[in-house]
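All protein chains but one are shown in place.
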Amino acid sequence: MIDTLLRRIAQSAVVVLAMSLLAFAGIHLVGDPVYLLVDPAATAAELEAARQSLGLDRPIHQQYLSFLSSALSGDLGRSFVFNQPALGLILERLPATLELAIVSLLISAVIGIPLGLAVGLRDGGWLKRLVSAGSIAGVTVPAFWLSLLLILLFSVNLGWLPSSGRGPVGTLLGIRTSLASWEGLSHLLLPALTLAFANTAIVIRLTEAGTREVVSQEYVRFARAKGVGPLRLMARHIAPNVMIPVVTALGLEFGHLIAFSVVTETVFAWPGMGKLIIDSILRLDRPVVVAYLMVTLLMFVLINLVVDLLYVVLDPRLRTKAAA
Amino acid sequence: MKPYSTPLTTCLTTLAFAACLATAVRPAVAADLRIGFHAEITSADPHVHAVQNRNVWMHVYEPLVRQDAQLRPAPGLARGWRAMDPMTWNFTLRPNVFFHDGSAMTAEDVKFSIDRARSMPGARTLRAYLKDIESVNVIDPMTIQVKTAGPSPTLPDNLSLVVVLPRSIGKADEDAFAQGKGAIGTGPYKFGEWVRGQRVVLSRNDKYWGDREPWDKVSFEFIPKEPARATALLTGAVDIINGASASVIEALKRNPSIEQAATVSYMLNYLFLDQRPTTPLVTDMAGKPLPANPLAQLKVRQALNLAIDRDVIARKVMKGDSEPAAQTVPEGFFGYEASLKPGRADVAKARALLAEAGYPQGFQMTLYCTNDRYLNDAKVCEALGQMLTQAGIKTAVQTQPYAVVLGKAQGSKPDVSDLSIGMMGIGAVSGDSLQPMIATLQSRDPKAGTGQNNYGRYSNAKLDALIVQANKTISPVEREAIQRQAAQLAAEDLGIIPLHHQKASWAFRKGLGITPRADNFTYAMNVREGGAAAPAPASK
Partner (left out) sequence: MPAALAIAVTPVPPAPSPTRLLLKRFLASPVGAVALGLLLLLALLAVAAPLIAPQNPYDLATVSVMNSDLVPGSRSEDGTLTFLLGSDAAGRDILSAILYGLRISIGVGIASALIALLVGTALGLVAAHFGGQVDAFLMRIVDLQLSFPTILVALTLLATLGQGVDKTLLALVIVQWAYYARNVRGSALVERRKEYVEAAIGQGLPALRVMFVHILPNCMAPLLVTATLQTAHAITLEATMSFLGIGLPPTEPSLGLLIANGFEYLLSNKYWVSIYPGIALVLLVGAINLVGDRLRAVLNPRDDQ
């Protein structure tokens, strides 16, 4: 167990390092960020001075090495555009993205799991066809187009929901979230629905497949033969066993949701990390791009690790194996 | 009209939003102004140079010299100013002005502020505008003297960019401002909060020296995407938006509770042309390089000028959001020459001129443009490509992000441009034609700092002489006459081909009125209840 953990961490460290190198060198080649920062009428001398102040006049390998050395102490550089620590900017926007991802995850779980269970229990029927079509749609319709459609319908036509931005942030159960007010919730709804759309399809498929497999197991048939009622059957025998793979998959999906929020945040101007990264790429704000990639990678490594551990914890069969 | 009476299917299939729109526009809380703003603020330090930041911070801080709606200098914290000699300016300060912390504003604070702006480290500074200043001296508590290295007739205009901070903030730097320290100005509004990426909230300064503002609170909501801004206005989430271009105006026009205002802005889009003996991206019709650069010939430049139909671009591409131009500044600006009007397109004459210049078959070239910097830039370029092709110059269009195009225009090798022709923009930020002419038309001299945007290396000795002379003339009347002459010469020689000035546009709920500004700034001080007939606020 421990050495797998250590190996994992070591590998992830290598990946993060490689990624930072790639991002560093790459953005350097795409364009010169100085032009976007100084006044268009700046003289050559001022351009040089600006480059010097940002450290861009040094050779690229020197820049990278100094970046690495300060990264070890937690300083991932300063944003060229905001002149604030890049890591700080990302962490500032992290709660907004987490809020969006968590709410989307909940929506797709709340809709997807019951539907998946229902479809998995019956064989065929109109529900299965409907759900099948829906899940194909979920995988096919691109998120950005769906957001346009939702904005068209709910914001512009019906005027029910706002089309951009995050609502006021209040405190609910001790956490600062925009769910604390109706206005905050109304801003959250469209982006969360968009993000949840594709994810719900995946959750339904997973739950359906899992349910079908569990239902065909001996112990379920045995319980049925014993005369266990359908509700108790579901609650005590089927659902818990379906949940194990589903919950762990949801954990991995959470990471995907955070990554995919890039698109949703851009369309809905949701002030999260995703919007920041796209803006930063277009503005050639290299420190922020590199910081984002490293933070996200680390998050992924963490999520994967947690999910693996969770899997062992939840599944008693693996627990005994691990102990052995 | 009930918004849901139209069948949903009709709404979806025809997407005739206007008919389906909810007409109820939720009114704001009494006396609060919510502005849907097109950009996000990048710094809380008002001495950091960023155009959109200045729009917001001009509510909290004030400069010595203000810019009126046409960007002409007007008294701000300085009641008046005089050039004692060509290199010395005296500014008389306004008495009884207090900072938000109660302390009185004096010449010491002004000296502190100007010195701070001059010595600010980093990339985003105002130093380019203050480089002529040699020293700032306090004559008495109400008089400040600025000495320049050489004659600097535009010094007062340049000082309109520098706001006055209290010297009590000491060494507070950008980080300190970001944490909320040091946000003390003299302006009509006080700093409330800045939620990064989302909004800035200001509250009225009841002790302001000027006219009392009607708005209790002013908030700038950052909504960079235009359709989202328009939607926010329609749903009543904001009261006024800036950057309401033609693509959203049409939808907004159908709503009787929304009104618009627009004016010509300082942003000029123009074509720069490589003037070197040979040029990289121009070939003959068969694709073989030409022995000489056609763009260096006046007749060819004239042909290009005649091939471009600015009216069609204004009507069909910009849809009314531009004003065709023949010089660097629009009407009403300092240095505008009234006799220079953009001519009508004449494709036949263009072809004739090309033949006269020795290109009866025309030639090929690649036009470079930005796709993320100016209003409709990529679309304008495509239209230009079409028009030039139809006049005999087969034009391929390349649109790329501004950073990339600018890098190519400046040249990958020192002092060599990679481009032959491209579309760029320049703004007469100080309402004066001198700076744009220096930047785009004066011969390029990196040491002197002239011709920074003269990507084509255009060089005309007579024009240079006029520009240099204007830059030494302190008397405004004399200077303007020289600048007008220069504009005339520039239009004859076509060192750059001016295309059009962009318009600045706003949309707002019925009942409001705004005094449009040529720099596209949205000042709460210019927004009043009372509709379009609202009087222009005094002393602004």
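A few notes on this one:
We just call them A and B in the order they show up, numbering each chain from 1.
As a working rule, contacts are C-beta pairs under 8 Å (C-beta built on N, C-alpha and C of every residue); 3 or more make two chains touch, one makes a residue touch a chain.
Since the structure is predicted, the reported quantities are computational estimates derived from the model, not experimental observations.
Residue in contact with the omitted chain (choice from B:260, B:400 or B:443): B:400. Note on the undisplayed chain: of the listed residues B:205, B:231, B:279 or B:420, the one touching it is B:231.
Here one chain is not drawn; of B:35, B:93, B:146 or B:248, the residue touching it is B:248. Think of the hidden chain as still there; on chain A it touches residues 11-12, 15, 19, 22-23, 25-27, 29-31, 123-124, 136-137, 139-145, 148, 151-152, 156, 252, 255-256, 259-260, 262-263, 266, 277-278, 281-282, 289, 293, 296-297, 300, 304. Interface residues of chain B facing the missing partner chain: 14-18, 225-227, 230-231, 234, 247-248, 250-252, 312-313, 316-317, 371-372, 376, 378-379, 382-383, 385-386, 389-390, 394-401, 404.
Keep this in mind: only the chains that are shown with their structure count from here on.
Contact residues on chain B toward chain A in their complex (touch as defined above): 3-4, 8, 11-12, 15, 17, 20-22, 24, 42-43, 48-49, 121-124, 127-129, 174-175, 178, 196-198, 221-225, 227-228, 231-232, 234-235, 237, 372, 401-404, 406-407, 410, 425-427, 435, 438-439, 446-447, 449, 452-453. Against chain B, the residues of chain A that register as touching in their complex are 30-46, 49-51, 53-54, 80-84, 89, 92-93, 151-153, 155-159, 162-166, 268-269, 271, 275-276, 282, 284.
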